[in-house]
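Sharing a structure below in structure tokens format, with a few things to ask.
Yeah, one chain of the complex is gone here, protein chain that is, but the others are all in their spots.
As written, the chains take the letters A, B and C, and residue 1 is the first residue of each chain.
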Amino acid sequence: MEKVQRALALVLVIAVGVFLTLTASSIEPPFGSFPLRQVGTEIETSVGQQYLENAPQQTGAANVVTSIVWGYRGYDTLGESTVLFTAVVGVLMAFRAMRRNE
Amino acid sequence: MTIIVRTTSRLLFPFIFLFGVYIVLHGHLTPGGGFPGGVIIAASVVMLILAYGIERAQQRVSILQAEMLDIIGSATIAVIGILGILLGAYFLQNVFPLGELGKLFSAGNLALLYIGVGLKVTASILLIFYAMLSD
Amino acid sequence: MIPQAPILAIVVPLFSAFLMPMIGLLSKRYNIDRACDWFAVAAMVGTLIVVASMAPTVWGGQIIVYKFGDWSPPWGINLAIDALSIQMALMIAGLGTLVMVYSVAYMQRDSRRDLFYTLALLVITGMMGTILTGDIFNFYVFLEIMSVASYALIAFRRDSSGIEAGLKYLFIGSLGTSFVLLSIAMLYSFVGSLNIADLGAKLAIYRGAAQPVPTILVASLALFVTGIMIKVAMVPFHIWLPDAFTAAPTAVSALLAGPAAVVGIYWVARLPYLPFGLPVGIILVSLGLLSMIVGVLMALTQRDFKRMLAYHVISQKGYMVLGIGLGTLGSVLGAQGGLFHLLNHSIYKSMLFMCAGAVLYRTGSQKFEELGGLGKNMPLTALTFLIGSLAISGIPPLNGFVSKYTIYLGGIEAGLPIVTIIAVLVSALTFASFFKAFSSVFLGQRPKHLRDIQEAPKLMLFPMLAMAVVCIVIGLFPALGFNVVGPAQAAAENSAGYIGHVIGGI
Partner (left out) sequence: MSLNYVIAMLLITLGLYCLLFKRNLIKLIIGLSVMTDGIHLFLISMGYRTGGIAPIVTGESTSNLPNFASRAVDPLPQALVLTSIVINICITAMALSLSIYAYRHYGTLDPSKIRRLSE
């Protein structure tokens, strides 16, 4: 039973790996052609290009990544610091001494 | 720990701490920001834990101080977010002047938010370490 | 609508969670015993009021779009609230309030209650965020908030089974969220956008058969479905759920079985239309059928009260996924039935877990062998459990019957009568399983040491009885439920309207 499970798991890992690798090697357009995106027959530019063009004037930050992190996508970062808070509370939960107050 | 490690870490501590503060304050100009900077500040205290043990580190930053820092950090983010509603129209909206591109006092609320996050990350990482090291 | 209501629905539980450790410190200093508990209840009531204030606007046919920091949709993050989201948000806020009231009584013997309520409010925040957001990466962030908080809550009592279940859920759940992240990464690399409406608009050309679907889109869809199915606990990915629900404190089990089930099903309902819009109906139907059958068969053999209920969660979630899958195969009734069943199931499954918790609280045991004859000691608990088990088995005057019947009709409407037959059979097996549970806990021989057991505390009984009343009311007047579910189903299908409201801007 143990051996069957391990064999099944190995098959699963190999299948997922082959699938992902084949997918990755067929991505169009290839590595290094950032603003171009091809959806169907239409050639589009990625949203990232608009950030590069507008962010310095719109947010006044020289670091475009910062202007995304707290400007355009500030709500994400609020969520991110909430995850950090959650982890702190979780760790405190695991280590704070247990007292039964009857 | 040996005397070499102790002396080196004592001498290095202010520099690493200052470097972390620099990274936090210049988050909107150079690579870095609140998250890496906060981790660097926390790492300077963790280095003291490694060299001297947890008591000495807690003399520098006690558990209560770390909790207060955490609360101040959250409060900074919350207040700036709500200021966006009060003075503008939407949560987290930028209501401060943008300033000149590339100067330290620029980018409106981004720099302030990064300071809040820097405090919060420092406090959180320290609290996690203190909790894991306590018995 | 209260001004700023969309953001308040998320910020009220979030900032209450931030404040909770401080409240804990203050209550210790000034010796106010239950400050944390009632503060959590107040926060939930506030959330409920905010969410309810949005409902009339949304049911009036509008889609509320809230732009963070005043950045317009394809660049900034926005919240988009349509009738489907509002159904889920109302369920989360309502059931969350009742679970909080229940845990005021249930958790009173535990210390570290401030941490418990912080984590519980964070779970609520995460669920609200995932439901209301209009941005796919933001969905991932809030999914993680909800997940990390629930890992901690499951291990809250820190007994060996709790730690083991928490770690198991942590690894399997993180695998699922990693898949979701990889799927989002692939989607971004292909389309170059993260906004759900924008993605839906750009991927719409693949909906017909005119364009061949590229491999990366298929891979992205497969990973997303796998990730969501791990969170929903459909059968090949279900192994974390029974352990987690058995080991967690019962208030947490009720929270995860009722409100938290909503998140996964919400995304299953969105998935066929936005952002992918690819046909996934057959996959959903087969996964749903598999979980229904496996879940109920496993439930029949269980000897542990909460573990049996946990397997029924899997089985009943199968009904919902089946109904939504039938909906994408062209049966409106099926989709409505699936969403309606989500509403009903969240109510009675939370209630059943609360009954199990009340028994555990009074007797200290959740094994069938050690219990028996409690109907005399705890008549009200027995009554609510009876109502819940009749509802879950689909017996006519109760709400479970209405939604299950709608799904049966949906199966026939979609041209798959075999699905209907299997669903009826699973219902019968569910009834058998609950009959066994009811008779071995509340009827039969009462062991000697259980003679002096008392009825559950009033604060526990209040949410249980409230939910039982809702079960009966919806069962007698199903139109009430359809008034909520009908617009929700229409909104899920109306992807063009969603895209128009968000991208068109208001």
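Definition applied: contacts are C-beta pairs under 8 Å (C-beta built on N, C-alpha and C of every residue); 3 or more make two chains touch, one makes a residue touch a chain.
All values derive from a computational prediction rather than experimental measurement.
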item	value
Shown chains that the omitted chain touches within the full complex	A, B, C
Contacting the left-out chain in the complete assembly, out of C:S178, C:Q211 or C:N483	C:S178
On chain B, residues whose C-beta touches the chain left out of the figure	29-31, 33, 35, 101-102, 128, 131-132
For chain C, residues in touch with the removed chain	137, 141, 144, 148, 151-152, 155, 158-161, 163-164, 166-168, 170-171, 174-175, 178, 181-182, 185-186, 188-189, 194, 247
Hidden partner interface residues of chain A, rising order	6, 9-10, 12-13, 16-17, 20-21, 23-25, 27, 30-35, 46-49, 51-53, 55-57, 62-65, 68-69, 73, 76-77, 79-81, 83-84, 86-87, 90-91, 94-95
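In the analysis below, only the chains that are shown with their structure count from here on.
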item	value
Pairwise touch network: line, ring, star, complete, or other	complete
Computed distance of Cα centres, chain C from chain A, in Å	24
Where chain B and chain C are represented by their mean Cα positions, the distance between them in whole Å	37
Residue numbers of chain B (touch at least two other chains)	74, 81, 91-92, 94
Shared-contact residues (touching 2 or more other chains) in chain C	18, 21, 68-69
Complex contact set, residues of chain C against chain A	14, 17-18, 21, 68-69, 71, 74-77, 109-112, 115, 118-119, 122, 125, 129, 135, 137-138, 141-142, 144-145, 148-149, 151-152, 155-156, 158, 186, 189-194, 202-203, 205-206, 211, 214-216, 219
Residues of chain A defined as touching chain B within the complex	56, 59-63, 65-67, 69-71, 74-75, 77-78, 81, 84-85, 87-88, 91-92, 94-96
Partner chain B, residues of chain C touching it in the complex	4, 7, 11, 15, 18, 21-22, 66-70
